[in-house]
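Heads up, the thing below is written out as structure tokens.
All protein chains but one are shown in place.
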Amino acid sequence: MPETTMTMAAAINSGFHCAMEADDKIVVLGEDIAEPIGGVFKTSKGLSTRFGERRVRSTPIAEGTIAGAAVGLALGGYRPVAEIMFFDFVTLTLDQVLNHAAKFRYMSGGATPAPITMTTTIGTSHFGAQHAQSLEAWFMHTPGINVVMPSNPVDAKGLLLTCLTSPDPSLYIQHSALLYSRKGPVPEEYYTTPLGKAATVRSGRDITVVTYGTGVGLSLEAAEELTGSGIEAEVIDLRSLMPLDFGTVFESVERTRRCVVVHEATQFLGPGSEISSRIHENLWGELLAPVGRVGAEFTPVPFSKALTNHPTVDRVVKKVQELVC
Amino acid sequence: MPETTMTMAAAINSGFHCAMEADDKIVVLGEDIAEPIGGVFKTSKGLSTRFGERRVRSTPIAEGTIAGAAVGLALGGYRPVAEIMFFDFVTLTLDQVLNHAAKFRYMSGGATPAPITMTTTIGTSHFGAQHAQSLEAWFMHTPGINVVMPSNPVDAKGLLLTCLTSPDPSLYIQHSALLYSRKGPVPEEYYTTPLGKAATVRSGRDITVVTYGTGVGLSLEAAEELTGSGIEAEVIDLRSLMPLDFGTVFESVERTRRCVVVHEATQFLGPGSEISSRIHENLWGELLAPVGRVGAEFTPVPFSKALTNHPTVDRVVKKVQELVC
Amino acid sequence: MSTQTPGPSHEALKRMYRLMLTTAVADQKSSAEAKAGRLAAAFYPVRGMEAVCAALGEVLRSEDRMVSTYRNLGDALAKGVPLRSIMAELYGRVDGTSRGKGGPMHLQDQSVGFTATTGVVGSGMPIAVGLAMAAQLDGGGSATVVTFGDGATSIGAYHESMNFAALWNLPVVFVCQNNQWGEHTPIAQYAPSTELAQRAASYNMPTVKVDGFDPLACLAALQSAVDRARRDEGPTFLEFVHYRLTGHTGTADYSYVPKEELAKAMERDPAPTFRKWLLEQSIFSEPEVEAIESEVRTYVEDAFSYAESCPFPAPEELYTDVFADPTFVRSLSDA
Partner (left out) sequence: MSTQTPGPSHEALKRMYRLMLTTAVADQKSSAEAKAGRLAAAFYPVRGMEAVCAALGEVLRSEDRMVSTYRNLGDALAKGVPLRSIMAELYGRVDGTSRGKGGPMHLQDQSVGFTATTGVVGSGMPIAVGLAMAAQLDGGGSATVVTFGDGATSIGAYHESMNFAALWNLPVVFVCQNNQWGEHTPIAQYAPSTELAQRAASYNMPTVKVDGFDPLACLAALQSAVDRARRDEGPTFLEFVHYRLTGHTGTADYSYVPKEELAKAMERDPAPTFRKWLLEQSIFSEPEVEAIESEVRTYVEDAFSYAESCPFPAPEELYTDVFADPTFVRSLSDA
């Protein structure tokens, strides 16, 4: 397939183009997504011109009804995308997404699946505490919705196309710190990246680092640094958090016998806590150290650049050294 | 102190009376809470007559603004209670409660704490999947809000009074399956049950069962059954989930060297996953088995009485036997 | 009772009476079963709404989609959901509309356009907005109807949905069932203005206040709103004013309801009032009416016995329908 170097934002945009070309049931709703803006993160650039304002609608500022209308569109046979500008604003959609979309298949005994795709973006501390939360754990804890979070342009496109064809509702999370900084070759054509398949992005024998999203770059940096002290870390990018590829995780940890989970979400009751628990339950007696976790400290996201509660390369390196020594 | 035998609902009602008598800044907002109804669970019985409709207001059906008005009242120097009828409906309040109340102290550098108390009730499967969720994990994962869940009348009153005097916002969770079934002697006077202090409700040497809410009765039943096979289980009622009394948990598990966490919340990324992870991290090398977890299976709450995804006495017994054998 | 030209046909009047009565009888039996403890489910009676439901039944076709609430028995019957499936769901049986997994608040029947019901006040409205968008994208010709109570007009979802519908001129009919109570609180206590149709007019869509106890008035109002939607001319808000003739749930105390108010409303109890009118107008003879009544009673009895005879869902059903593919969910379970 012909490839082009793209940012993650461009890869997502390419994904939308491919998807909407292939399936005219796909419609996109969100604030400022139509031209001339094409979305505040530019991920829907060109779509309304190409596919018309009926399929790509800029909406009033009303997240609950953006999500709810998506649920209705799904029940009406469409494949809606509800773009929620910042992850924090999903608080306004949870009745529709978690009480309705995620449960509609179950509550109807299979008759009314509601395969919406909700896309959203994690902000940075520049915006303050109401624009920077990582809330994937809430969704993973609530049965009935896929959760994906790409760390690079190829997966960003492939996972989007997967969500848009999944029979189930999906939460698609992008990170504003990655959208323009990560570039890479991306096939121009339609392709999908499977749900529930992690990618081993670095091999190593001493410890497994399980991560996703912004944690991937961080962990790869930490791994490079760790080679200095003779530690070879394997790094797994989960890509999809629900379903989660425990098979790949267990297989790796069985070899390395040590593991640390890294994510930007709050560490306390974050995705790492489930992963850690399951590793202990499944590999009892085979570990050389307890599973470590490096997530956000238990605070809101502070604004000042002098403070950060997020994982850093240093924290990952330190945690690995603590476990491997 | 003189005591009366009360249901949990009556104990909560008694707590409201004591609190509102002691502090005229306490105001209560919620649907149908004023007389003649006194709340659909009768927990606010008599309050509007005794303290007036200005302090005990039946509101329009608008959970977001019930919560938001409570936040405003708190910023205005009051001690508001926002009653949200069913836990599932907190989905409509999360912007106010988790983006605002829980972060207002932090985002203002300490200037604007917002000590609201949100009370809510977990329903049962009789109401179906939209009235029976246990969502405490979402709140525990989000820094800035206390989370309590009593399992008996004495704690129900004491924890309510604690929330109503805490400098921080609190989520107070009651369970409809306990409100009228659990009876016990409750002091008539004002008293508080401390935050972050678990109660050891049964002593045992072989395994520690960490639980709260409906899990307590269930675990005590399981413990009785287990004596038959010679297993003595210690049962810890956490009572407060944020802050969480890890000290009591670790001290017990250090002795028993085995642990299972039981709760009605979904097991996957439920409170038990954090507790399990921390036990492994802190008591590495001292455990005789991995920490077990018994929570709800990964499904919405099914309606039919033929199906249940909740923990049962059997499941707890089986899990303990598996860990102790 | 209002009349109009041309009035509904003889057959239509018969269907309407049958539907009103079926609704009332099935409702009363459900409440009785719940009170007796034989029906272990939250049941929300629809007594008082029979006229509106009968009109919905007469006006709507299968391709029109409806979103309803927990108070859905009359809506489901109006849309043509078999009472057997409804009752089997209430009893948690696998032959219920939702395989027993949803329960009374979550009836559905895609074959007749009874698309979804929700237990969360107001939440059906955004979903109806989306369904109407789908209908519009499909090329129009059908109506989406969403039912909700007077209390639901307080919630944000109502506002957002009315706004979306007006903005995009969506083929949706907002059917507000004003029974004058929001759970246990009377409308005058929670609303600064009790004139709901008048308030809704601020959304720039036609709004009509209708006597919800009058089946022919209901029929006329619904017909023109639904026709408007079918012609893709945009949304309509209809306020049907009637009264809740029972408690909020099948088992709830309602001693707080003012006696005279209730008695006055009871005088307009839709099914008996319509019966009287049908006889007075000599539209039907007493034996004809009695024939309908005995037919209805048999239909209802049959549905209850059917429901109780149906099997429960098998244990494995716990894990299916979470996702299309049950593998991952199954893999998480110890059982």
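Miscellaneous remarks
Going by the order they are written in, the chains are A, B and C; count residues from 1 in each one.
Convention: contacts are C-beta pairs under 8 Å (C-beta built on N, C-alpha and C of every residue); 3 or more make two chains touch, one makes a residue touch a chain.
Computed from a predicted structure; not experimentally measured.
The residue touching the chain not shown here, chosen from A:H17, A:K157 or A:K319, is A:K319. Between the chain not shown and the residues B:L75, B:V90 or B:L323, the one that touches is B:L75. When the omitted chain is restored, the residue from A:P113, A:P150, A:P243 or A:P300 that touches it is A:P300. Note that of B:C18, B:A34, B:I84 or B:M107, the residue touching the chain absent from this view is B:M107.
Where subunit C meets the missing chain, the touching residues are 154-160, 163, 166-167, 190-193, 198-205. Touching residues on subunit A toward the chain that is not drawn are 31-32, 36-37, 40, 58-65, 88-89, 92, 125-131, 267-268, 297-300, 302-309, 315, 319.
Residues 27, 54-55, 57, 59-60, 62, 64-65, 67-78, 80, 95-96, 99-100, 104-113, 143-144, 146, 166-168, 196, 243, 246 of subunit B touch the missing chain (whole complex, contact as defined above).
In this section, only the chains that are shown with their structure count from here on.
The greatest centre-to-centre distance from subunit C, using averaged C-alpha positions, is reached by A. Between the CA-based centres of subunit B and subunit C the separation comes to 36 Å, rounded to the whole angstrom. Centres computed as Cα averages put subunit A at a distance of 30 Å from subunit B. Looking at subunit A, one finds that residues 95, 99, 106-107, 143-144 touch two or more other chains.
Residue positions 98, 100-103, 106, 118, 120, 156, 313, 317, 322, 329 of subunit C are each in touch with at least two other chains.
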